[in-house]
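Here the complex is missing a single protein chain, while all its other protein chains stay put.
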Amino acid sequence: MSGTNSNPYSPHTDADRAAMLKRVGIKSVDELLTAIPRDALRPRLGLPTGMSEIEVQVHLESLAAKNRPAAAGPFFIGGPVQRRYIPAAVPVLALRGEFLTAYTPYQPEVSQGTLQAVFEYQSLLSELLAMDVVNSSMYDGSTAVAEAAFMAVRATGRKKVVIAREVYYQFRATLETYAKGPDLEVFAVPTDQLAANAGGSACLIVQHPDSFGALVDVRPIAEAAHASGALCVQVTEPHANALLEPPGALGADIAVGEGQPLGIPMSLGGPHLGIFATREALVRQMPGRIVGETRDARGTRGFVNTLQTREQHIRREKATSNICTNEALAAITAAAYLALMGPTGLRAAARNGVAKAHALASRLTAIPGCAIAMDGPFFDRFQLRTQMRGRELKHALAKENVLVDDGLHHEDRDGILIQCTEMTGEEEANALVSAVQRITAGAREAVAAR
Amino acid sequence: MSGTNSNPYSPHTDADRAAMLKRVGIKSVDELLTAIPRDALRPRLGLPTGMSEIEVQVHLESLAAKNRPAAAGPFFIGGPVQRRYIPAAVPVLALRGEFLTAYTPYQPEVSQGTLQAVFEYQSLLSELLAMDVVNSSMYDGSTAVAEAAFMAVRATGRKKVVIAREVYYQFRATLETYAKGPDLEVFAVPTDQLAANAGGSACLIVQHPDSFGALVDVRPIAEAAHASGALCVQVTEPHANALLEPPGALGADIAVGEGQPLGIPMSLGGPHLGIFATREALVRQMPGRIVGETRDARGTRGFVNTLQTREQHIRREKATSNICTNEALAAITAAAYLALMGPTGLRAAARNGVAKAHALASRLTAIPGCAIAMDGPFFDRFQLRTQMRGRELKHALAKENVLVDDGLHHEDRDGILIQCTEMTGEEEANALVSAVQRITAGAREAVAAR
Amino acid sequence: MTAIRTQVVPESGVKTAVPALEPLLSEIHQAGRAGRHVRGGEEADTLIPQQFRRRASLDLPEITEPQVVRHFTHLAQLNYAVDTGMYPLGSCTMKYNPKVNDRIASLAGFADIHPRQDDDTIQGALRLMFELQDLLAKLTGMDAVTLQPAAGAHAEFTALLLFKAHHSKRGDDAKRRRVIVPDSAHGTNPASAAMSGYAVTTVKSDARGNIDLTSLKAALGDDVVGLMLTNPNTLGLFEEHLREVCDAVHQAGGLVYGDGANMNALLGVARPGDLGFDCIHINVHKTFSTPHGAGGPGAGPLCVKAKLEPFLPHPRITKDSDGSYRRGPTPPESIGRIRSFFGNFGVLVRAYTYMTTLGEEGLAEASNDAILAANYLLALLRDSYDVAFDRPCMHEFVLSASRQKKQGVSGLDVAKALIDEGFHPPTVYFPLIVPEALMIEPTETEPRETLDAFAAAMNRIAERAKTDPSSVKAAPQHAPLARLDEVSAARYPKLKWLRPT
Partner (left out) sequence: MTAIRTQVVPESGVKTAVPALEPLLSEIHQAGRAGRHVRGGEEADTLIPQQFRRRASLDLPEITEPQVVRHFTHLAQLNYAVDTGMYPLGSCTMKYNPKVNDRIASLAGFADIHPRQDDDTIQGALRLMFELQDLLAKLTGMDAVTLQPAAGAHAEFTALLLFKAHHSKRGDDAKRRRVIVPDSAHGTNPASAAMSGYAVTTVKSDARGNIDLTSLKAALGDDVVGLMLTNPNTLGLFEEHLREVCDAVHQAGGLVYGDGANMNALLGVARPGDLGFDCIHINVHKTFSTPHGAGGPGAGPLCVKAKLEPFLPHPRITKDSDGSYRRGPTPPESIGRIRSFFGNFGVLVRAYTYMTTLGEEGLAEASNDAILAANYLLALLRDSYDVAFDRPCMHEFVLSASRQKKQGVSGLDVAKALIDEGFHPPTVYFPLIVPEALMIEPTETEPRETLDAFAAAMNRIAERAKTDPSSVKAAPQHAPLARLDEVSAARYPKLKWLRPT
């Protein structure tokens, strides 16, 4: 009458086990394990012993308490992962047990919730990006970029990939690793030299707004790509599309990006959402799952995974990608987010980031020695150059509990990066400005004193 | 194309409103309001203007941050409201939208979820308390006590109610207020004089364990009540029943108590759960809703609100109570809690409180000048007497971020009250002991120095 | 589209005692099963003296978490709720319950605080309540507010104790023993009066659905405690002689209690305090969008005129000159405590969040839309059903299925047929003065498409009542269960499971 199981989630009593053993006709499970080398059977692992739920909760809360959440003070780190407002209804809906604990909708008759929600995600993103087709998710923004390059290679039969150095460092680095598989040549060039390098390439990969927040004129790059038979891959950010001309209108053949800002928690960088969109003509080259509309035997509308002959479970080594488990729940989350925000809310969120970034930029550049690192217009983040090394300034700010990023591993551009969103509070902005003031003044004095 | 509504939850566009007005045959809603005195129509209220969700979230988070949650440091406050461990599955299940946003199951065909869950609550509590019948909830422990007295008055035709002074102060005070309605005489006497005061009374109300945590011998009190034609009302605590002989076995005719410890957050004292149980013979005197089992027209088992002729919507001024909206969600929560904990888990939680309270009592009474205030055995809380006034010591402890309660308004017993549960951590206990040591030593020195 | 199947499946393999939608926990039980949410503390057993230890068996079901999760998931899916469809339950204001309210209420700073903490550790909570009191006072035109009542009925009882205190103070209490309620009143009104030790005098309604002024005046006298009046009343109608009514009661030395269940019609439209009421309760679970929780919790703040303030229940929240908040000392004339602590705080947090979100304009818009939606729906239905009292309604209206009754179809039948159409039925058989009453409250959060669809369904049912009444009487066919046998449930009460022992 007491819990004798070591696994608290096991419904089996000893009586259950005895009855099952009996039915199988054995005395012990070990009789089933004769194929396992004796010397390897049932090793001691050296793992800790189990805990009760309350003990686990206490232990994990103590670990969580050793992290500094974004909400715990001024916070300006951003980039592909952004602190965005998540409407309360988003997790209530997307994390319902029926979504959370289902798997890939292999049996569409009992998975219409998933299938329709993902179909809606595809439709919403396709509208936002002005692209024909969106798949049901890639792992994250970086693998979406890499898979876009692979797709371009398949579509063009070329092995050279040209990527702008102002694409997020993490995306570029991932592409470079992926490229080692099929042995692609990857060239990273400044954005303004992309067009010049189009010749012989499978694709040009451009990010707009770029990793520093700069607005990029994508059209000529797309034209250059097309002129030389290459595809144009645009790395995009979901919110930016509410205000900026979208990839589909700029000539992009593939649009990819990190979908985390669409209602998904930052969670140290995952699980997130790789957005992947393309033009209709290229759909059969697309990686990943795609949901399509159909009818059931009674004529009722329904949804199914479709165009599966692209996929590994059917095509195996000829598949367009090896992806199987994807980020469907993040796609459903994004669908709920966009449905709740609507065009008005999405625009407002995007506008807030832009307006706050520009206001902050004005205030910061009023500080002696501080300047925006880029020449052209920017969106909702910018790089600030001061007399200090970015890393130094970042650390000095962190001491005052103001968190910023330094350069995104862009080798020859130094400074700190300031991302704004609708979450950026007035007090946070004040804290940043006065801290930068104080710290850079100190640094100037130190230099003067030398 | 932008949100022009002031109510963000309104689905009505201006076009919708125009069409509706047209169908009604009016130009403005004001045409419908002719019955309202002109001078009173559409006043300016002087309320603030509305906010967006993100603004509300920020505002309310800032208010929440001005409260000190129990988890933020050593915490020993308890009594009717207890810091207890809530298994993670409890809110996931009980707060599902289908429970949360339904109302009283007036239409049983589409409310079987509520009805069965409440039936299960009734069954679980009836087992725990060893009582025949449990209703589907009262507002809280205090109103359950008052309604128990009213019920005893109805059942016996007497107007004298005797309550132990060791019943929670808040429960007693509420009874006294309620008693002003039908003009009952309420006598508060020490627990050990209850039996002696049984004569002519409608009921004796005893609490076990009492508000100080002391174990009370209920049987002789019940016997005295019965001997003089009165009912015995026992105020009980849910967890205590896992280890102590339950009211039904002690002779109680009515068992009442605060159900919050059964998986419900403390939330500054509400919403909580008034537990109300009685013997079968008295069921038609019982206040509140009761769910019963029946069949549907096809013979399938189902559940309905039953014995409704006791209730206000049928019987109006002859009803057994005026209660309508109750605390059904708390009852469902308690059912999920008990289902998850099972007898093993419930016992473990109760045992933890007892064991920790006794360990702490030993350590505290080892401090010079500190003693347990009660003579007899106690359960999971106790009163500690020191040379200091309870209130003084409480404030001194609070300065060290150790929260305890002082006496529960029991006029002639002073000290601090220490409640333990399974949530009481080792470090918290250490903090309390060393703080009491330090503070009382300081107080002794101050006395000595005088 | 009407009701459709979903994937809910009962715990497979569990045998139920009789055919059932879902087994009971006691049927899922298997001896020896247990989770591990909490463990330890064994030393406790010896710390409890033998004589006190539990000897009664403790046959709580033993079930592991995977099964518990499925069980309650299945049960939830058997419920109709605001989150699943239109719920036009008259008098209950089943409007949308914003999710942000729930998130705020679950913040540790609100959910994990104890009512016995000192004031300086709960400043945010005290401020929230203080401000909520102020919002409610302004909204109702009253002078003071207690947030403590757990629901409307609790507020009614509280108010009658205030009335008693008021009359006592004037030396009047002994003779004032009667409370007047209209015949359209909600059952809690007379029940609260009775709990307060008062007799109830029922006054009939007039032909326009108002409390009958002549009868009221006849009923008044110096033995009257006061009048309990719902406005708009339970017919959804604004009392046309409200000020005269209140004046008459006041002249007789009585007080006027406002039952604010229908406050959703009045936000920014009119303040009860301007209309003659001495106090009014608010069902925040109706007007202020807090979820009804399958029957509760709600909250029933009581807003009063200054003359009743001294009697308000303890504790009262006050604001000090330094801007800090605290529990004030017990006012000398206070009736005392009416519950353990401050009120249903978690519910009040939601109400405050809602009011803050909507603001003055949003609240006014909500009432406006609620009134418009009700009148629109009434216009769509008036040809098919009898209208109880035919004048513009406020936020709800009452139809009568008397016409259908003659065709052999009762109000209840209509209600059950609505279930098959995918809607929750309206309130039926209340108010008692309307035969075959169907009390319909659409609220402001149902889109027009849904109102149209509801009207179409109602009209289809009216049509079927004419042409095929037996099909209406056979409803529901598409609900989880067919009609339930309530008579034998009451005759042979089974109020808990029976465990095989």
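Order as written gives the chain letters A, B and C; numbering starts at 1 within each chain.
In the analysis below, a contact is a pair of C-beta atoms (placed from the backbone, for glycine too) under 8 Å apart; a residue touches a chain by one contact, two chains touch by 3 or more.
Since the model is a prediction, treat every value here as computed from it, not as a measurement.
Participant: If you put the missing chain back into the full complex, which of the shown chains would it touch?
Facilitator: It touches the following shown chains in the full complex: A, B, C.
Participant: Considering the whole complex, which of A:A188, A:I290 or A:L384 touches the chain not shown?
Facilitator: Spelled out, the listed residue whose C-beta touches the missing chain is A:I290.
Participant: For review purposes, identify every residue of chain B that touches the missing chain, sorted by number.
Facilitator: Residues in contact with the chain left out: 1-5, 8-11, 13-16, 50, 52-54, 87-89, 92, 97-98, 110.
Participant: May I ask you to list the residues on chain C that touch the chain which is not drawn?
Facilitator: Interface with the chain not displayed, on the chain C side: 1-16, 19-21, 30, 36, 64-67, 69-70, 73-74, 77-81, 83-86, 96, 98-99, 357, 422-423, 445-454, 478-480.
In this section, only the chains that are shown with their structure count from here on.
Participant: With centres defined as the mean of C-alpha atoms, identify the chain lying farthest from chain B.
Facilitator: The chain farthest from chain B, judged by C-alpha centres, is A.
Participant: Between chain A and chain C, what is the gap in Å from one C-alpha centre to the other?
Facilitator: That pair's centroid distance is 45 Å.
Participant: Centroid of chain B to centroid of chain C, CA atoms only: how many Å?
Facilitator: So the centroids are 19 Å from each other.
Participant: Do you know which chain B residues sit against two or more other chains?
Facilitator: 53, 57, 61, 71, 85, 87, 92, 96-97, 343-344, 422
Participant: Quick one: which residues in chain C touch 2 or more of the other chains?
Facilitator: 33-40, 62, 65, 69, 73, 98, 100, 102-103
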